[in-house]
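Just one protein chain is left out here, and the rest sit where they should.
Every chain is named by a letter (A, B and C) in the order it is written, and numbering of its residues begins at 1.
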Amino acid sequence: MNFSSDNWAGAHPEISAALAEQAGGFATAYGQSELDRRVEQRFNEIFEREVAVFFVATGTAANSLSMAMLNRPGGVIFAHYKAHMIEDEGGAVEYITGGGRLHGVDGPMGRMNPEALDRAIRLFPAEFVHSGQPMAVSITQSSEIGTVYSLDEIDAIAATAKAHGLPLHMDGARFANALVALGTTPAEMTWKRGIDVLSFGGTKNGCWCAEAIVVMDPAKARDMPFLRKRAAQLFSKSRFIAAQFDAYFQDDLWLKSARHSNQMAQELGKLFSESANARLGWTPEANEVFPIIRKDVAKRLELEGANFYDWNPPADLALEEDEGLYRFVTSFATRAEDIETIRSLLA
Amino acid sequence: MNFSSDNWAGAHPEISAALAEQAGGFATAYGQSELDRRVEQRFNEIFEREVAVFFVATGTAANSLSMAMLNRPGGVIFAHYKAHMIEDEGGAVEYITGGGRLHGVDGPMGRMNPEALDRAIRLFPAEFVHSGQPMAVSITQSSEIGTVYSLDEIDAIAATAKAHGLPLHMDGARFANALVALGTTPAEMTWKRGIDVLSFGGTKNGCWCAEAIVVMDPAKARDMPFLRKRAAQLFSKSRFIAAQFDAYFQDDLWLKSARHSNQMAQELGKLFSESANARLGWTPEANEVFPIIRKDVAKRLELEGANFYDWNPPADLALEEDEGLYRFVTSFATRAEDIETIRSLLA
Amino acid sequence: MNFSSDNWAGAHPEISAALAEQAGGFATAYGQSELDRRVEQRFNEIFEREVAVFFVATGTAANSLSMAMLNRPGGVIFAHYKAHMIEDEGGAVEYITGGGRLHGVDGPMGRMNPEALDRAIRLFPAEFVHSGQPMAVSITQSSEIGTVYSLDEIDAIAATAKAHGLPLHMDGARFANALVALGTTPAEMTWKRGIDVLSFGGTKNGCWCAEAIVVMDPAKARDMPFLRKRAAQLFSKSRFIAAQFDAYFQDDLWLKSARHSNQMAQELGKLFSESANARLGWTPEANEVFPIIRKDVAKRLELEGANFYDWNPPADLALEEDEGLYRFVTSFATRAEDIETIRSLLA
Partner (left out) sequence: MNFSSDNWAGAHPEISAALAEQAGGFATAYGQSELDRRVEQRFNEIFEREVAVFFVATGTAANSLSMAMLNRPGGVIFAHYKAHMIEDEGGAVEYITGGGRLHGVDGPMGRMNPEALDRAIRLFPAEFVHSGQPMAVSITQSSEIGTVYSLDEIDAIAATAKAHGLPLHMDGARFANALVALGTTPAEMTWKRGIDVLSFGGTKNGCWCAEAIVVMDPAKARDMPFLRKRAAQLFSKSRFIAAQFDAYFQDDLWLKSARHSNQMAQELGKLFSESANARLGWTPEANEVFPIIRKDVAKRLELEGANFYDWNPPADLALEEDEGLYRFVTSFATRAEDIETIRSLLA
């Protein structure tokens, strides 16, 4: 019963099989193989336009190099104050941009508020050299707390960013989960909304290690091959990434996996909301569930073998003294039977 | 007949199988799983001491982060002027060290000459702030041109480095090939000779993607977890690297693969040296062969499906006008039958 | 009637004269002249211990290089959220530390609250690689809003920093103003309180350009000459800085100038507090005064030739609609007659 994180799962059997199949033979290194080219073409189809795709090793690398591509001296990046870039990347964005600054923006439910974003950007007036200069806006879809920006909400953020002449990045470590939650298309959720650069994650949704930077306008990606190489993120046997993405997209495996994962989260959510010993902190929209559980019950779950994380309650969430907030993450590997076990333990 | 590079091969079947086997189940992310711990323990056994091991995505990352660990302001790194760090890493060492400088040192046959190294270091007198300060020495084992430092030669380099108070790094992208060429042990080829930090490569010898930084004195590696995270090189599903190394070390697979690879290089070498249409540029010592071939014959080989690279002849190698210098690299995947085909085409 | 900033004044006549006197003759460049040595010795006397002194071009350079000296990968610096480093240095600290992060800490009256500092540091638990690692604490003395940490308050901050094993930096752009406000000694206000590194500013107190980094334990400054050179902050004609500091310390010119400046601020403060058209936002403690003035009156002051800045009111300061908050800065060059003019205009 592992709900610690979607990166505690291994690889989906079909992805594992594709990797094994590719193990033989020879192929051009450094991303120049036929398979690399084919997978790049798949990205074009999926995004309904020609995009530039760059495989990298980690989601942190995708985010950091996206920012490096948009870099300006004294540059300030605007993201939700709980964004992964700010809370969980060990200074990689600052480092890989050579000293960029992350400015946390408020907003309820893990999503930036467009007015708060506007106010934040205005703290850095153009040409006022002492405070640095705005450089980019980044949203996380789905967010760190399992919520999803609606298309309208992305529009509102994009409008604010564009009003200030700023490019818009999406951290899509859980892109597929958000996509199927909204029931929309990659094109609709990204460039049609104004997203310029996307960190496209496959790892949390069933790959071993498959992350890509997708630049919507390839003309703007001119320096990315050099940025990636310089950051030691160019794989020699690049086809081991390509093979994973190839299987990921095959027969919509990625969407099926995300749907399964979200469905498991819905069932977990329902279960917590119906329990006498638990309730939901907020409604799960993707593959993360944040229940408030009686501490002794949570302890019992752990003793019975369930893994999940404690979570710091947001300021506006009132908990009783004997309650705790927890995070349960589902994935392609989550089994219905584990949810049933949780249900029985919770009762 | 692919001799372009050892990173054009895929993964060894046993490594591929180990990865598939690990695909199921859940494991702690970010290098904290039992398998990660077990593989770290294997490194201790192999190096006959407690070492600190850090998996990273590429050989360039291993080299760059090794240098970042040894970093000093205005720091100068001394390496053979044809070293991979200098010629082939797109500025990653300079970037990841925040502006370090690589100083090329002379030496015949791809190996630094200790006297040339001493002279080079003396160009940067201690406390003379204008020229920067020496920071580290790095050797490549086996070298970029398929030669191997003997243990005595490593001793001589180490003595020079230590005389100047400098730490010594080994770029072991082809560590196993050098090791079996010398018939020695990892401990003897590294810390017993004075190596402080090692880039330990598995990718070129049959892994998909398995590179590690090995710090011989773990006390000196205190900051490495932060350096690695900040450089976006910490894998979430770290066990996909661990699983590869686990299989790599199992039943000496790594040594067997390297022996096969070197053996294929020896046969290729013999073949070129015996041919009327070719000769050897120099004697192969690991898994790279540099023949001088009549250009029309080389062309014929290519037309018949052999892949290999043109190579710039060193200044002291005299070629006839109708001759070219080429590089043939062997690997775990090189087949004896391909060598036979080369033999027949060459004749 | 110029109250815009203490850096709008030129140079004190005695400093100007000393510079003119030094213009002739020859002296060793790059900080190795006898005058440089003599001034370094003066710093030892002033701080009552052997310190290491490094002249740099700007206060921003002093702050940034101080942080670079204390640098750690993924490092987080804790400073008051209104600190100059955070608000006014255009990303220099982040840049010169190669990606360090500034974390704003709360506290009333421009001073960090020790408990808030403790809570902030605890957000970055040791060894939790994802959030980076604490690296240094920095306080500004006097603060951005003209207040001064008492010796006890510095003790409390130092105790918190040391409890977490963190070095403590003081941004002393207005060091002299704080010193005479407290009526204490440089030693008492710095290393006896636990300050490890000091940005010692002379520019705002009557020099043209004289800023120094003072490292209390010279053994810890080993890399600073290289850090400074690498940051392009080593002056060739270093004695032009030395000559300024020489005159600055001569016959306590620096203390006299600061006393004059603070006295002018006190008189301004009194004047505003007694006016029917103004009141004080808070009590001035050094050389900055923040009056709340009726907007029409402030407008009149400007029309009559007074220069001063608008200031964003802190959240806890209630203003009437027809009132504004303003900043008046005094310096060695502020004349009593200008204050009288303000008085008459204000009435």
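A few comments on the model shown:
Here is the rule we go by: contacts are C-beta pairs under 8 Å (C-beta built on N, C-alpha and C of every residue); 3 or more make two chains touch, one makes a residue touch a chain.
In this text, all values refer to a predicted model and were calculated from it rather than measured experimentally.
Touching the chain that is not shown, out of B:G10, B:G74, B:G202 or B:P225: B:G74 (per the contact rule at the top).
Touching the missing chain, out of B:G10, B:G31 or B:G132, is residue B:G132.
Residues of subunit B in touch with the missing chain: 73-76, 87-91, 94-102, 129-132. By the touch definition given at the top, subunit C reaches the unshown chain through residues 2, 4-5, 7-13, 15-17, 19-20, 22-30, 56-61, 64-65, 89-92, 95-96, 203-204, 208-209, 226, 229-237, 239-240, 307, 333. For subunit A, the residues touching the chain absent from view are 30, 68, 72-74, 98-99, 127, 129-130, 132-133, 223, 225-230, 234.
In this text, only the chains that are shown with their structure count from here on.
Computed from the mean C-alpha positions, the centre of subunit B lies at a distance of 51 Å from the centre of subunit C.
Within subunit A, contacts with two or more other chains are made by residues 89-91, 95-96.
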